[in-house]
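Removed: one protein chain of the complex. Kept in place: all other protein chains.
Labels A, B and C are assigned to the chains in the order they are written; within every chain, residues are numbered from 1.
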Amino acid sequence: MINFSYSIWLLLIPLMMFFILGLAGHKLGPRLSGLLGTSGLAIITMLSFIIAYSYFFGTPKNGEGFKAIIAYNITWLQLIDNLHIDIGVLLDPISVMMLIVVSTVSFMVHIYSLGYMKGERGYERFFAFLSLFTFSMLGLVVAPNIFQMYIFWELVGISSYLLIGFYYQKPSAVAASKKAFIVTRFADLGFLIGILILSFYTKTFDFITLTDPSGPAIAKTGGATFMGLSVITWSMIFVYMGGVGKSAMFPFHIWLPDAMEGPTPVSALIHAATMVVAGVYLVARLFPVYVMASPQALHIIAYVGAFSSLFAAVIACTQTDIKRVLAYSTMSQIGYMMLALGVSGYGGHNGLGFMASMFHLFTHAMFKALLFLGAGAIIHAVHSNFMTDMGGLRKYLPITHITFLIACLSIAGVPLFAGFFSKDEILAAAFEHNKFLFAVEYAVAGLTAFYMFRLYFSIFWGKETQYHHTPHEAPLTMTIPLIILALGAALTGFIPFNKLVTSDGLPFESHLDWGVAVPSVIIGLLGITVAWAMYSKSSNLPDRVASAFRLGYKWAYNKFYMDELYLFITKKIIFRYISEPVAWFDRHIVDGTMNAIATVTQVTSFRIRKFQSGQIQQYAFVYISGVIFLVILLVYIWR
Amino acid sequence: MDILSLFIIIPLLTITGIILVKDIRNVKKVAAIGMGIQLILAAVLIFLYVAERKGGNISEMLFIKDIVWFKSLNIHYAVGVDGISVAMIALTSIVVFAGIFASWEVELLTKEFFISLILLATGVFGFFISIDLFTLFLFYELAVIPMYLLIGIWGSGPKEYSAMKLTLMLMGASALLLVGILGIYMHSAPSGNQLTFNILEIKQYVIPITAQRTFFPFTFVGFGVLGALFPFHTWSPDGHSSAPTAVSMLHAGVLMKLGGYGAFRVAIYLMPEAAKELSWIFLILTSISVVYGAFGAIAQKDLKYINAYSSVSHCGLVLFAILMMNKTAMNGAVIQMISHGLMTALFFALIGMIYGRTHTRLINEMGGLMKVIPFLSVCYVIAGLASLGLPGLSGFVAEMTIFVGAFQHPDLFHRVVTIVAITSIVITAVYILRVIAILLLGPVTNPKYENFRDARWYEKTSVIALILPVAAIGMAPFWLSSTISSSMQPIIDKIMAINLF
Amino acid sequence: MNLQDFLLMRQELLLTLAAIIVLAAEIFWNPAKKKSVIFFAIIIFSLVTAAGMIPSEDGYLFGGMYISTGLMRLMKNILDIGVLIILVQSYTWLMKPENEERISEYFILIFTTLVGMDFMISSGHFLMFYLGLELATIPVAALAAFERYKNKSAEAGIKLILISSLSSGVLLFGISMIYGTSGLLYFYDLSKVFAGGSLQILGFIFFFAGMAFKISIVPFHLWTADVYEGAPVNITSFLSVISKGAALFIFIIVLYTVFPVIIESWQKTILVTSILTMTIGNLFAIRQQNIKRFLAFSSISQAGYILLGIIGANQAGMTSVVYYMIVYIFSNLGAFGVITAISNATGKENIDDYNGLYQTNPKLSLTMTLALFSLAGIPPVAGFFGKFFLFAAAAEKGFYFLVLIAVLNTIISLYYYLLVVKAMFINKNENPVMKFKSDIPTRFGLMICVLGIFLTGFASIIYEYIKNLSFGI
Partner (left out) sequence: MNTGIPIQYFLILATIMFFTGIYGFLTRRNLITILMSTELILNSVNINFMAFNRYLFPHKLDGMFFSLFIIAVAAAEAAVAISIIINIYRRFTTINVEDVDEMKY
């Protein structure tokens, strides 16, 4: 067994980077701090590749597949004798896989940002935050216990908050960041409660113990039940709530589109490739518990995933802000992954869905990051987010154009591109377990192809718009990452995930299910052609289509009014009908009582002043009546 | 001279020094030096304490000094510390130190201001070191009274009203407390034996349950009022909003902790049976104040009001955890006291500094400060994040310890109220982010903000002195929590002892 | 009478002598330098006080009519110290041209009053007690009416003398009943035969009413405020601490020695009246404008607190009462000292006139604040200890309810004390009391008070000393 304890540096380096850049950034100056941050990431990326290699190919597997390795562990906080929060590193197939994803994409984004953010105010701050995010995300990925995961879960939340609100003088950005944090925070509440219930019944935070088939979580499900579901199921549902929040599943998805207010590299890194898939990762991490101890929760996951993917895809077809389109497509793709997990079983070929989901997570990270970075390059060139302001850019931005196309093909599931393989596995898994969801996913596949190419055509082809200054290709620092990621988007499909990342660590045989693949490819191509027909050259076809389904279009365009709904709940219900009444109650009732006591005293003291009339004889009268009163009291009553 | 008494003597010496100072401008220097020495002394105390424990000294209280004072009533001047009091003392000295620097710009009656401030601090230190109920009570009242002048003279807004209200409510609390303490004293020993005020002696004897039933509510509410127990918290918003910066810092940061500390050092520790019986009432009240305070904070417009309500919420959490009466939750309570003490002091310090520049505390009248005073704004954000329980800052450690501990309670009712209390973390996030968004972020609303100066050196000293421990606790909570929990053991043992019968 | 007897009642005899000497001085002294009588008298009196301090063993005279125990001597000494402070404080006032004619008159009256009180305290027989009481009351009426040129002074005098004669009539009626049922008037003998029949309880109540007038317990208190307001400041302070204290001392002694049999009855009486006294006193004090009147009501409520010490009927109770009287004397005289100084300098006696006093006269304001805090029972000043011990004494016998009422009342009292503090420190005033420098004696008197306010609390030796002397039932 190899000693992986050096893997703790994965966390230490970015943390140091954060402190150096955060505290001394303005002294170092932009260029130096940018280079520092990037070089730090370079080291991390190298580290993670070394780890991945030595984990997958270095460790001897005598037949029982990949074991989870606790590479590093210290007790961070002792809570109860048997409950303590540890900080450590857990290496197993999915965490190692995630290490690759996170470090690679993050590295790419760093390089990209060197060019993209040039001349921005707060350049150092940007890189400090990026390091903070990398630290948090890596910590989340390698978490050996659920509480560490929660800790870093919160940390990625805050770094996403900071990065979305990077342009803190732009009110929309501020609002978006606030929204993102609060929505996810609310979801995390569920996560925390889930953790508490889980730990109450299992007395452990440790993933290995939890996921152990003979462990307390799974073996002892015969415990208390509530409303027909076992407490473990409930806790897992609560935990999943956290995942819903982070992964922008319906109904907590509303923060994701607004999050696009952040700088584009951030959207690429956090809101496409890494953080938003944390929910998927969480479910995968606890997969054995879900599948063995709480199948109902797993069903919920499947349906939520399916619905979200459809919902998002529909909306994506109508949006004109390219980043928003990408955001909704992200949501829809994550829906795919969730669904895949939801329909998966445990062990061997039953775990196809699990594998497929991880596979798709991986490929999606590549092409979605690529799409966002490409979009960044475009925006950088055109200074606008709206596809209506674009068109015919292919001759101005050749590299961007090619790489973007590759990404689109990949996401649309055109064969031999990465997306094709992973999506096909997912569809296959769905086909085996749940025909209905399978049908839904077919539709979504078509929609995906359609809106992606709608985007593609209307940006790079379509009508020739007059630009007040001719767009020019992005600098090298931006194009190199594009190219690298394009390679990833094209080729990663050939990685044999079924050998490496499986539900039980054992490799299993899986082959392309042509019965599933061919129709999906056809549907995909169909979508592409429709898009081509509508958007490749300027025509009024789109408007006519839109007016044809006026109502549906309107609803989809307004994202089915989810934001308004939330606005209503927060502004009206919480603020108007809870907080303000509470404040009023506090001022007037509670405080009023206290003041009333004082007032009553004052008033009495004013009322009884007549006793002190200044008349000797009245004084004498009171005196005598006092005597008589005492006499009555003592001689006749208390005797 | 034993080290603990120094904690009272040094402030008194500082006060004399201030009185003797001729030049008004040197007053604050003297105060700063004195409190600096106090801070160093606290550090020394921590080292000595740890060394003692390492040396295998397992007695509950260390550095005990016991002088007979009123022999016939068996009143002693008795001091001693365990890990909890040491932690509280450290907290106090930090906050006082920061407070001195935060009030560097006091012009009106400087001398009197610092004298009253340090007098207040003296009371707090005395409270934390005394293990004799009489001296405890004495220092408690000593800490409350200077508040009146501090708020009334140097305050702002409806200061007379707020000062009077605060003083009277806290004194009312101490009235209840007096009855409670007398009740404890009268039942502190089996009939015929010498009655005593000494906590360590009383705890060896089980107070008759009937007496406990009578006097636990008095004692607990008496301390609870200072801990902003619903519905007796209304002194807090007015008091804090009217008080000058340093006073708000000390009051929210330290004085409110007297409530929590006393509640378990006296009420729970000496009368556990009654506490067990009656805890459900107070659990409901405290969980109300946790949520209620948070909701109240959302609707406020004045920075100090927001913070006062959030203090209500957080201190409610302290009492809540104490009432859970299990080790982890009570650990959490102590950590929460310290963390809240630091961060709320930080909040008030920053609010004071911002107020000193913008001359308003209404968030709607300000905006975009992040651009003009980045240092203060960033610190404010950090304080906010600590307050909403971000990992890596002290708030998270405290809250998680409390929630996990409370949720491990075997009784379902306790777990349910825990869930209720947990919801507060979201509400907290809402109002904190709301303030940050309106106050610091966004475009600069007022052109004259452009020529603001960022923090002066003394402001930086004050702020950094508070941020460092917040971060330190947040990053490496292990030592603190283990120290506290080892000191919590005797209390837990006494509570556990009663579960048997 | 031999030296032994002389030593026993030396305080009374020396005081009488002092009065006579001052009288002689008045007669034979050169009218030109009448003023020096002040120093002369004060010196004599301080000698008397010092003589009172000389320890001597207990004993009784005239077949037990006159008793002298350590406790009684201590009580007398306390009163002497109080009077000494008052005399020092009244220096400035006596120097005024309108009073300088009657300086010696003032001293003679004070001394005689004090003689009466001493006899009252160490009386072992109701006749002696009655004589002492009257001797302690009638001259005070003359003193209250001392400022002939003021309406209020005269009104105060008449109110005091009339109500006092009424109350002494009631008291005598009570005594006569006790006499009728037992045929005895010696405390010692009475404590043996006292049975507690209805008639005796009736007698007790009448006796109680008579004493309650002196201690100004509600509802027998109504004269207090007017007389305090009308009388000259020094006489007010004399009334509020000295005569009240003397009455309290003998009251508690008689209760514990003569009436132990009917303890339930008088405990109930005191329970009711003390609640009334505290509450009514505080309620009236809240809205007073004249500072003397304000302190009158505050002293009423203070009497209410002191009753808590009496009700316990235990050693701790008596100790705490005597102890509290010391504290109370220092605190109240401190407050009155400040009032005297200010009214002598400016003639202002309203709380509003004190607005912004701290700006002009910080020392006076601080003294006032300390005194008021001590009265309110705020640490670290002595009042805190005094109140704590009183309440502890009551709690020891299980009167927790009464203690609760009392502590809640302390909150009200704190409120109005703080109003004065607020006036001095916080309130703004365009024309505050001008800055003035008070003369040596005044400052000396205030100094003593401040020292007393601090030391009495911390020096536990005082409490222990009293404890050894006092007794319970």
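Criterion: contacts are C-beta pairs under 8 Å (C-beta built on N, C-alpha and C of every residue); 3 or more make two chains touch, one makes a residue touch a chain.
Here the structure is a predicted model, which is why all the values come from computation and not from measurement.
Counted over the whole complex, the shown chains touched by the missing one are A, C. Considering the whole complex, the residue from C:4, C:176, C:198 or C:468 that touches the absent chain is C:176.
In the complete assembly, the contact with the undisplayed chain comes from C:141, out of C:103, C:117, C:141 or C:307. Per the touch definition above, the residue from C:166, C:300 or C:351 contacting the chain not shown is C:166. For the chain missing from the display, the contacting residue among C:12, C:80 or C:226 is C:226, taking the whole complex into account. Interface residues of chain A facing the missing partner chain: 609, 612-617, 620-621, 624. Think of the hidden chain as still there; on chain C it touches residues 126-127, 130-131, 134, 138-139, 141-142, 145, 148, 150-152, 154-159, 161-162, 165-166, 168-170, 172-173, 175-177, 179-180, 183-185, 225-226, 229-230, 293.
As a convention for this text, only the chains that are shown with their structure count from here on.
Centrality by C-alpha centroid: the chain sitting nearest the overall protein C-alpha mean is B.
The two chains most heavily joined by C-beta contacts are A-B.
Look at where the CA atoms of chain B average out and do the same for chain C: the two points lie 43 Å apart. For the pair chain A and chain C, the distance between C-alpha centroids works out to 78 Å. Per-chain CA centroids place chain A at a distance of 37 Å from chain B.
For chain A, the set of residues touching two or more other chains is empty.
Each of the following residues of chain B touches two or more other chains: 168.
Only residues 316, 319, 373, 378-380, 384, 388-389, 391-392, 395-396, 398, 400, 403-404, 407-408, 410-411, 414-415, 418, 421-422, 425-426, 460, 463-464, 467 of chain C touch chain B when the two sit together in their complex.
Per the touch definition, chain B reaches chain C in the complex via residues 69-73, 75, 134, 138-139, 141-142, 145, 148-149, 152-153, 159-160, 164, 167-168, 171-172, 175-176, 178-179, 182-183, 185-186, 214.
For chain A in complex with chain C, the residues that touch the partner chain are 601-602, 604-606, 608-609, 611-612, 614, 616, 618-620, 622-623, 625-627, 629-631, 633-635, 638-639.
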